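What follows is a structure written as C-alpha cells; I'll ask about it next.
In this view, the complex is presented without one of its protein chains, the others remaining in place.
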C-alpha cells in the first residue's frame, strides 16, 4: 500500500500485535509523531449494553499512541506503554471506530502522547474518547529482557 | 457454580460482554464491592514483543472495576465507565492474568474503584498493573439511551 | 475590567478561592467553555530545584478547567472536581505561567475538560503541562452539603 519506510517500520510491528488482529483493527495513517488505527464494530468487541467495550477503544488508542511515539524513535529503540488515562466522552456506538495518537513531547526516555477516538456511522463522526499516555523509549530487544 | 444472587447478577451481565469471550476471560470472585476476572495468555492478546497487550490487561481490569461498582448499585441501575487510568508495573508475562476491582467510594452518581492485575505463572504471582477508575451510576435501560 | 455577565459570574467565584490569592493567580480570559488563569513565578510556589512546583501548576489548571466547566452550567449549579490527570512536559521555568481549560464534553452530570499550561519568559511561551479533568455538576449550595 505504501513505499514509505516509516509506514513499513510501524506496519511490521503492528502485524506482530496479535490483539490488533483479534479486534479486527487495521493500521491507517502513519506520519512523524502521528498514527491512526481503525476497528470495525462487531459483537466480539461489545460490552453488556451492546456498545464497543471501553477496553477495546482504549486498546486501539493505546496502540495508536505507542506507534505515534515509535515513529519518532531511533531504529534501535522500542516502545512500551508506561501508563495511560482515558475519558469516555460518549457511548461507543458506530459501524467502526478510528483512533489517533499524536506526540505532544518526545523526550530521551519518555514520550507524552495525546490520543483520541471517534465513532463513525455513515457520514457521521463523533468523538467518543480522549487519552493521555506516557510511552517509554527502551533499548530494542535487550531492553525488553532487562 | 454459585447460588449467590449477587454472583448471578454480575454473571448475567458479564455473559453479554462479547469482548470478555473474545479475550477468553472468565468471571472469578464476586463480593460486595469486589470482583475478580481471569484471562489466559494466548497469542490472540499479544503485543509486538509477545507480552499481553496493555489494552487486554486494561480491559479486564476495567470490567472488574465496573462490576465491583455494580455489586453496590440498586437493581434498577446500570454501570458505565466514565474514565480510568492505568500504570503498567511490569511486562505482562505469564500463563494467565488476574484482575481485581475494589470500590473505594460508592457515591450516588459515581463510584471510584481501584483496580489491580497480576501475571501468574506456576506458583508465581507478580503485580503487573494498577488502575483508578470512575464508574457512572445510570438508570437501567433508560439511562443508556438518554 | 469587563461588563460580561459570564466573566462576572466566574470572577465572583474565583475571588472566593483563597488558594488563588495565596498563589498570586489572576483570572484571565473567560468565554463559553474556556477559561484562562495566570500566575507569576515566585519562590513561594517553588519545588526543591527552583522550578514551579508541579502542584502549583496542577492547581491553576484545575481551577481553569473547573471554571471552564462552570461557564456552561445553569446559574443554580456549582462545580466540584471529581478527578484529574496531569502530564508534566517540561520543567516549569518562567517568569509566569498561564493555564487554560477547554470543555471537551458538557454532560448533564459531568463535564470532561482538557487543560494546558505554558511557561512564559520574555517573548517565549513553552507548554509545560497537559491535563484531562472530570468536573461534577452539582446543585448549588444544597448539593455541596449533601
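Worth pointing out:
Labels A, B and C are assigned to the chains in the order they are written; within every chain, residues are numbered from 1.
Everything below uses one rule, namely that contacts are C-beta pairs under 8 Å (C-beta built on N, C-alpha and C of every residue); 3 or more make two chains touch, one makes a residue touch a chain.
What you see is a predicted model, and the numbers here were worked out from it, not measured in a lab.
Within the set C:86, C:103, C:119 or C:137, the residue that contacts the chain not displayed is C:86. Within the complete assembly, residues 13-14, 16-19, 21-23, 42-49, 53-56, 58-60, 62-63, 78, 80-88, 91, 144 of subunit C touch the chain that is not shown.
Although one chain is not shown, part of subunit B still touches it, namely residues 85, 87, 89-90, 104-105, 112, 114, 127, 130, 132, 134.
If you put the missing chain back, the residues of subunit A touching it would be 82-83, 85, 109-110, 112, 132, 134, 136.
Criterion: only the chains that are shown with their structure count from here on.
Here the chain-to-chain distance from subunit B to subunit C, counted in touching steps, is 1.
When the CA atoms of subunit A are superposed on subunit B, the rotation angle comes to 180 degrees (nearest 5). Same-residue interface: subunit A and subunit C share over half of the residue numbers found at their contact. Mean C-alpha position of subunit B lies 33 Å from that of subunit C.
Chain geometry summary: the mean Cα position of subunit A and that of subunit C are 29 Å apart. Annotation for subunit C: residues touching 2 or more other chains are 85, 112, 132, 134.
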